[in-house]
Every structure is written in structure tokens, then in C-alpha cells.
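Some notes on the structure that comes next.
The other protein chains are all here in position, but one chain of the complex has been omitted.
Here the chain labels run A, B and C in written order, and each chain numbers its own residues starting at 1.
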Amino acid sequence: MMNDKNSQKIVDIIQNWARKHSIWVLAYGTGCGAIEIPPTMTSRYDAERLGVRGAATPRQADVLLITGYLTVKTMKRVIRVYEQMQDPKYVIGFGSCTINGGMYYDSYNTIKVLDKYLPVDVYINGCMPRPEAVLSGFAQLQKRIAEGRANGAQQYKDNLEWYRANQKKIIPNWIMPEYNW
Amino acid sequence: MEMIHIIFLIFLGGAVLTYFAGKVSKVLQDIFFLLSVLVPAYLFFANVGIGKEVTLTLGGITLVWGVNHFSWLFSLIVLGLGSMAAIYAIGYMKGKERKGYFYFNFILSIMAMMGILLSLDLVSFFVFWEIMTWSSYLMTVYNGHETQRIGIKYFVFSAIGAYAMLMAIVIVHHVAGSFMIGSMINFYPNMSLSLQIWIPILFLMAFGVKAALMPLHVWAPDAYSNAPMAYTSVFSGALSKMGIYGMVIVLVTMINQIPQGFWFREVIAWLGGITAVLGTLWAIKQDDAKKLLAYSSVAQLGYIIVGIAIGTELGMLAGLFLAVMHALFKGTLFMVTGAVEKQTGTTNFTEVTGLIRKMPWTFFAALFSIIALAGIPPLGGFVGKWMLYEALITSNHYLLVIVIFFSSTAAFLYCYKFLFGFFLGQEEKEWAHVKEAPVVMLVPMIIMSVLMFVLGTFPGLILKPINSGLVDLGYIDTFKHLWNTSIIFNAWGDHVVLQPILYYIIAIFVFFALFLTWKGHKTTRYVTTKDISSSGEVPAEDENLTFSVGFMQPFLRAVAPAMRRQIDKYYTGIADGLESLFEFMRRIYTGNGQTYAVYVIVFVVVVLLFKSVLF
Amino acid sequence: METVLMDILGAVVTFLVAFVVGMTYGGLSRKITARVQNRKGPPWYQNFIDAFKLGFKKSAIHHGVMHHLGGAFLMVSSVMTLMIVPVLSHNNWFPNLNFQGDLIFLLYIMTFGPLGMALGAGQTGNPNSAIGVTRGLSQMVGFEIPWVLALVALMIQYHTTSITGLMAAQAHSGTWLMFSSPFAFIAAVMAMLGMFRYSPFDIVGAPTELASGPVSENGGKYLFVMMSSGSVFTFAKLTLYVDLFMGGADNLLILLVKTFALYLIPMLYGMTTPRYRTEQAVRWFWGWPSFFGLLAILQAVIF
Partner (left out) sequence: MVGTPVLFIAIPLLAAFLIPLLGMIWKELVRIVPGLVLTYLLILAINLLNHVLVHGPIVEVIAGWVPPIGINLVFSAFSGFLVTLMIFLGLLVWIYSYRFKRNVEYEPALKYFLMLMMLITGSVGIVLTGDIFNMFVFIEITSISAYGLTAFYKGRNSAEASFKYVMMGSIASTFLLLAIMIIYSQLGTLNMADIARKIHLMNPTLKIVSYIFFVTALGIEAEIFPLNGWAPDAYAEAPGPVGAAFAGIVVKAAVYAIIRYTYTIFDLSSSFSFLIIIGMITLIIAETAAIRQEKLKRMLAYSSIGQMGLVLVAFGFGTKEGVFAALFLMLNHAIIKSLLFFSGSYLVYNSTEKNIKEVNGMSKFLPVTSLLFAIGAFAIVGLPPFAGFWSKLSVLTAAADSNMILIMVLVLMVSVVELVYYLRVVNRIYFFKKEADTKPHKPTFNALFVMLVLGAIILLIGFYPDAVTGMLHKASASLMDKGQYIHNVLSLK
């Protein structure tokens, strides 16, 4: 018989393998980047061969895909959607806007650094990133999952107060339910 | 003094006493009410032997009352459901006005139904029939002003039916020389052909009205939905069965004796089928629980009528079993509606939502009855539906079985609508204060739910009495060696064995319920219905996202052509036409003395002119 | 005790077979769809991965007890169907409940699950779920008509309402019912299109319009149970069709060939047709499929 630790390890490997090959994406079409999602999914690039597939609601999704710049107005919804997703869950920041604001770096109305508000696991660089870049981003996420390093959700839980403080700075009327995972 | 007389005296005295006890004390009134329903029920089942007959002579007419297996079965429905509804009514009527009125009519209705079942002669049958009609009519108009049209509609239809029956009764008395039901049946083969056809038609008019057979059903939805719910459970569950009871007697004992009987039964079966379809479609459209259940009652009665009209052993068993089941589940459902009405003050699906966590026991009862209504195993409704289909298929009613199947599949839509409308959906702040119904209302509902469950696996418990009743009516003993309490057979020998099915269902359900609940696997947790994934938006406290207006609209669009015409409209047209005719009649009396004098002269002249014709 | 253990063994083995076959068929369908669309597509075992991933999700939420048990209701329906339907002919498989129920029972037990599931979906309070449920139930009323017409035609032709009886009739006459009662077969297959909810009858769970409808609030192991139930149900239904119309199967391989051949029909039909609105779908079922059903009854009555 294996001891608990070893068996846990094996279970982890199997689980991570399954998670890695089945990525259900909730594409939050916030910005212009959403236009890159259809080519990624359809015949030419066919993300489904990697196990990537669209999910209809946050309850079913594994990955929150923030496609492009995020305005203050949509921020609240994005946070809500993220919090409604089931563990384990990952966030992919898509395009330069999510990294540093990109071409909206001096806009009064957009989020510059997504990582301050949501725990981003993988960034996809570019403005716009082409479908090849998106696929590579997914591949990167898969790699991190397999290695067990895609633990953004844990990070969010651990540093919830910090995230909350940042979020509340942006959103003036905070009426969201408490995050109680 | 015979026991049957004592029972009726208790009913009658109890009704009057209960009415006046209200002037003394409310509690005393409740106690009297319960006693005057439960004591006769006990006395009947404990002391009245099957086959017993007692007589009473009134106005030169011998009234004979007695019990046979067949009427015993219906007595079971009436007194069983009546007792349950009586207990329920104590809770339901608490704090309502006109309690004495309600109790009085309730007891009289029960008495009248028992009277109908026990009558062996046509006069007392008719007397009790009319008492039943007016006591239920008084219940229909219990809610006052707005219901008066509805009440009159009900009473007019009942009266037309009852008078048709009265006509048949006196004709039978004329030709057979006796008011006894038995002698009517014995004499039937000797009647002339036109009487052989007309007598059953006249009787069926009366029974068809009570059993809400299309096209005589238009009173039913309104009347059912406007009576107090505690009574409607009896109204729909038991009172409508009186029509079935009469129909069985007419169809089996009379019509089967003549060659034209086949067409009779076909026509009635088809009418029953159409009733079922129309009732179902209109039920789907309703937004009010009472109306929905009322139309659903019409549809369910349609199934029962189909079962008894096709007239094979299996069909009769199916029809009568469904009658028992319908009493159980529709009684419970009306009780559920009453409980919701009492706790929230409304029965409209667009207003009430999400009561499941507030009224869990009521939901439990509603769930069981809905499953039974939909005919889904392992509850009792399935057994009835199964036998009905098998009876239809094995007796070569290929198209009728499709009609019935369509209606009972479409019934899922309103079944779901009922459960969803009241209990599921978002939990609203407006209904946060709602409490579970009082225990006295819950107990009857739960008892009946459990009964439905038991009958689903052991239908033989009730099929045996039904079988004895059918044997009394002259059927061969269907309860052959193969049948036992939990196996049902069709005419081709195919069967369903209910007991292992129940075990499998329970095993599978429990296994997966455990799997879903088992914390060791992965955790699940409860979140409120406000926490739903609606595009990341957080619904406000008083915001109701429940989908309840225009429910089932796609389906209704698909069947819209069938629902374009309402039979009710035709009747209203006839009634309006008659009213104008009456207005014309009224104008004959002009109020002018000269005209009247002219009338006299005209009368004399006309009579003199035509005296050779007249004299 | 021995028989009870045998029963449990039979049920478990049948369930596992059905689960594996159903999941594989699901994966194959995705693969074939991808190939038709000139994609590479996921591997054939993709559905297993998806299911296990859902099972491995660390958490899941529910909105109350009916929602919590919705999956269990669904499972009762699909597993009971599986238990009633004879997997292989000539007693080559565990008997399960093959001789305890008949076709009418089957028709009703098949609706048990969707209704229980609908209750669960209703309790979520998500309007999309309720809308999806109404669409699903409406479509069910639609396809039940040709389906029942076909079944009634079979029943009256062979004077039996049990599946084993119909299988015996085919074995006796030597021809498959799909040849001896072709109209019934056509009607039943057309009804099957609705049963499998592939396009054009997939408005029930329209992903973008309704956020997947009835299942929109289900994630994690709830979705896992529902997915497994769907796979089992797929297998059970296909087996039923094979038993009824294609003379059953003597061993698993023949069964797989026959069921897969049948399974291709709704799959391929779906690829070529756009989605119907609910009332269009309902009317479609009451059009030609029901006409063929009536022809089947006519044939059964005349011959």
C-alpha cells in the first residue's frame, strides 16, 4: 500500500491531467480582443483539439478569459463572474490592455493592471494577440496546470483583503455579496 | 332504526347543530363539524355490512338504501376524502367568515353524496343528487358577488342535467312501474328501441355534467376555482365522481345490453378523450393555480371517462383506479393550493414564487401528488395510466390512445408549472415572512401523499375492492390467479411487476443522492437563489428574476389553432340570445289596459275560430 | 442473498458498460462533427476527460434540496431505462429488470428524469433554466407523438407490449421490424432526432441565448452526474431502438455496430440543419413524423 502522501500525489497527477486537457473557457468579451476568439475556436485554429471549449455560465467554466481592456463599469461584473466560478479556476489576461493598460494607459475609465484585482495565471501579450498567440497562451496554462503552479484561486483566497481593497477603490458603490469560499 | 338511517340523521343533525354552534363558540363548532363527518364515516365502515338494505316510505314511494361492493368503493372515496378535507377545513377556515355556512354545506354535500351512493331507488337518488347540487352551488358562491355568474352557470348546467335525469326517471317509472334501479335495469331489455337509446342519453346528460364531460364541462373550471379550497378538494375529488358512478351504472348495466351500445361507448370515450385534451391545453394556459387545477380536473375526469367508456375489464379497472387516485392527488393539490392561499393570500403564479424552503411539507405533498398526477412511476397515478393505455391498446382504440397519450404528456407542462409557480424559482423578500401551514392542514396532505406512494407499489390494495365492485356489476372476476397486490397484467399477458421496480428506483436514487451529498468526495454548499449567474449582475434585494409570465408560451403558440374557439363562448351566445327572447316576451305585457282588453277579445275570437280544431 | 448480489452486479456492470459506451459515443460525435467542419477535433476520449475534470472540481454550489437532488432524479430515469431495456438478446446479458416492465412503463420512466431535473433547474431561480425547461418539455410533447404512434403500431401488430416480446417476434419471423414495419421505423427515428436534442432541436440548452438552459447553474459534480446520466441514457435509448427495430444483438460488438449506425442519424442530420424555434420544432414533429406514425398504424391494422 502506498502511503497517504504518495497516493495524494498520484491523485493530483490524474486530476491535473484531466484539468489540463479539459479547459472550459468563459470568454468574457469585454474589449476588442473578443474578435479573436471565434477564429481560435473554429476550423482554422481549432482550439477544441486541445480540449478547449466554450462554457456557457461561470458555474461550468474553468477559465475566465478577459479579452482586452476592462472598463470600470464592467469590472464589477467580471469580479462577480470570477467569484461565481467553481474551484479550481484560472484567469487568462488577453492582450496588452490587461497587462498595463496598453493603448488605454492614460484612460480615466479602464483598468490598467488586471493582476491587482484578479489573480491572473497567464497573460497573452499583444495588441491584438493573434489566434496562434491565444493557443500558445492556452498551452502555457496547460503546462502550469500540469505542474500544479496555476494556483491563482488560492492566491486570491489568501490575499482576499488586498484584492478587495483594490477592487473597492475602483468600484464606488460596493454592494457585492461576500466571497466566502 | 337502522344504522344507515342513523348515519343520515347524524349528518343532518350535525349540519344543523354545527351551524348553530357557531353562535356559541368557534371551538365547539369545529368539534361538532369534525364529529359530524368523522363519526358517520366510522359508523359506516365499522357497522354497515355490504348487501344490507333498508327501506323508508315517503309520499307513497318506497325509498330503498343499501350498500353493494361498487358503491362501497365510492363511499371509500367520499368518506375518506371527506374526512381528510374536514380535518383540513378546520385549519383552512380558521379566522374566515361564514364558517357556519361553510360547515353546513360541507356536511350536507357529504351526506348527499353518501345518499347517492346508497340509493337503490331513483327517487332518493334524484333527491340526494339535487341536494348535492345546491349544497355545492352554495359553496361555489361562497366568495360572494363576483362569483354569482359562475354559480348560476354551474347551477343551470346541473339543473339541465338533473331535469334530464328526472325525465328519464319518470319515464322509467311509467314503463317499468317502479322507481327501483334494479327493476329499471331488469326492464331495460324490454323497452322499445327509442327508449333504450333515450333513457341512457338522458341519464348521461346528468352524469356528464357532474363528470365535466365535454361539451358540458364549461361550468367546471370556474366553479372549482371559486369554491373554498377545502371544499374544492371534495368537489373535484369526490363530487365529480358521482357522475362517474352514475355513468358506470348506465354504461355497464344498461347500454351493454343492446347492440347500439358499442356506438354509445365509442362516442363517450371520444368525448372523454377530447375533454382530456382540451382540459390539458387550457390548464397549461392558466396563470392561477386554482384555475389550472380546475382545468386539470376536467382533463383527468376525461381519462376516467375514457376508461369506463371502453368498458373492458382492464378499462373499468383503470377508470375506477384513476378515480380513486384522482380523489387522492387532486384532493391533495387543492389542499396545497388552499394552504398557499392561506399563508400568502394569493394563488397566482406570477405573484408567489420560491416557497419551497418556507413550506417544505406542503411542497412534499405537492410533489408527490404532481408525480402521481403526471402518472410517473413509482406513484399510484402510473398504475392507473398504465392500465388505461393497455386497455385502450388491447381493445383496438389505436387513435384514442394517441389522444390520451398526447394529453397526458402535455400534462407534464402544467404539472411543472404548478410546482414551479408556487415552490420553485427565486425566493422573494415579499414572501420571506411566510410560514409553514398549520399542522392540522398538513396532516391530511401528508397522509394522502403516503397513500399515493403505497398505492403506486401495491395497487392491489385498492384494485381488489374495485374488482369486487365490478363483479357486482356483472363483470367476470378479473382478479385472477396471476394478479396480486403489486403485479398488473394487461389482456395480452404483458405485465409490470411493481415491487422490484420500486426497490431499484429507491436504490438508484439513494445511491446517487448519497454520492451528491457525500462531503468526502467534493464539497457542495448552498447559496441563495439571489446568487445566480446572470451575466455577473447582482440582482437587487427586491428584484424578482423568476420567469413566470408567459410560461409555456412556445407550446401554446404551437397548439394555438386548437384553442382559438372556446365552447364557453357558444353557450354565452345562446344565453344572450335567450335573454333577448325573454325581453321580447316581457314586452308582451305592455302595461296598457287597452292592449290587454284587445288580448282578451283576440283570445276569444281565435278560440272560437279554431274551435273545430280544438274541440 | 445470492440473487440480490447478482442483481447488484448486473446493474453495476450494465451501468459501467453503458457509461463507457455512451461517453465514447459522445466523444466520437464531437470528433466526427469536427471532421465534418474540417477540424482536427478533440480525441475520442475527450468526454471522459471532461467528465472526470468535472468530477474533480473542488467545489460545487446548489440552490436547495431539489436542485441538489436533480441529478439523482435524472439518474433514476436513465438507469431505470437501462435496466428495463435488454442489452443483448437470447439471455446473453444480465436480465436486470427486462421482464418486470414493458414499453408503456418505459415511456413513463423515461420522463421521470427530465421532470426531476426540471424541478432542480426550477429551484435555481435562474430564469434561463426555467425557460429552457419549458422548451424542453414542449419539445418532449412534440416528439412523443410520433414515437408513441410508432410504438402503438408495433404493439398492435405483434399483440404484445413488452420489449422482449417484440424481440421474440423478430427472432421468430427472422426479419427486423425496421423492414417489416418501415413506417413505424421512420416515425420512431424522426422522433429520435428530438430525443437526442441535437441540432435542429437543441434550442433547449442554447448556450448563448439561455446560458445552456436547465443546466446553467450546475457545475462540478452536479454536471458530472448529469453528463454520466446523459451518456447512460444515450446508450439505453440506442439499445432500445436496436432491440425494437433491428432484432437486438447477440454480442456486444454487433450491438456497438448497430447502435453506432443508429447514432449517426441524429448526429449527421444535426450537422446539416439550423436550429428550430420551439413551436416550429413541435409542429415539425406533428407533421411528417406523425404522418408516418399514422401510416404505421394503418399498416398494422390492415396487415
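Everything below uses one rule, namely that a residue touches a chain if its C-beta (ideal position, glycine included) is under 8 Å from a C-beta of that chain, and two chains touch if they have at least 3 such contacts.
Since this is a predicted model, take the numbers as computed values, not measurements.
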Identify the visible chains that the left-out chain touches across the whole complex.
B
The one of B:Val127, B:Ile258, B:Leu473 or B:Leu502 in touch with the missing chain is B:Val127
For the chain that's not shown, point to the residue among B:His433, B:Arg565 or B:Arg586 touching it.
B:Arg586
Considering the entire assembly, which residues of subunit B contact the chain that has been omitted?
57-60, 123, 126-128, 130-131, 133-134, 141, 144-145, 147-148, 151-152, 155-156, 159-160, 163-164, 166-167, 170-171, 173-174, 579, 581-583, 585-586, 588-589, 591, 593, 595-597, 599-600, 602-604, 607-608, 611, 614-615
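The rule is simple: only the chains that are shown with their structure count from here on.
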When the centre of a chain is set as the mean of its C-alpha atoms, what distance in Å lies between subunit A and subunit B?
58
Any idea how many Å lie between the Cα centroids of subunit B and subunit C?
36
Listing for subunit C: what residues touch at least two other chains?
56-61, 211, 216-217, 220
Where in subunit A do residues touch at least two different other chains?
57, 59
Per the touch rule, the subunit A residues reaching subunit B in their complex are 57-59, 76-81, 84, 175-177
For the complex, give me every residue of subunit C touching subunit B.
11, 55-66, 68-69, 71-73, 75-76, 79-80, 83, 97, 99-102, 104-105, 108-109, 111-112, 115, 118-119, 122-128, 130-131, 133-135, 137-138, 140-142, 144-145, 148-149, 152-153, 155-156, 159-162, 165, 211, 216-217, 220-222, 225, 277-279, 282-283, 286, 297, 300-301
Subunit C partner, complex, touching residues on subunit A are 14-15, 18-19, 21-22, 24, 42-43, 46, 48-49, 51, 53-54, 56-57, 59-62, 85-88, 181
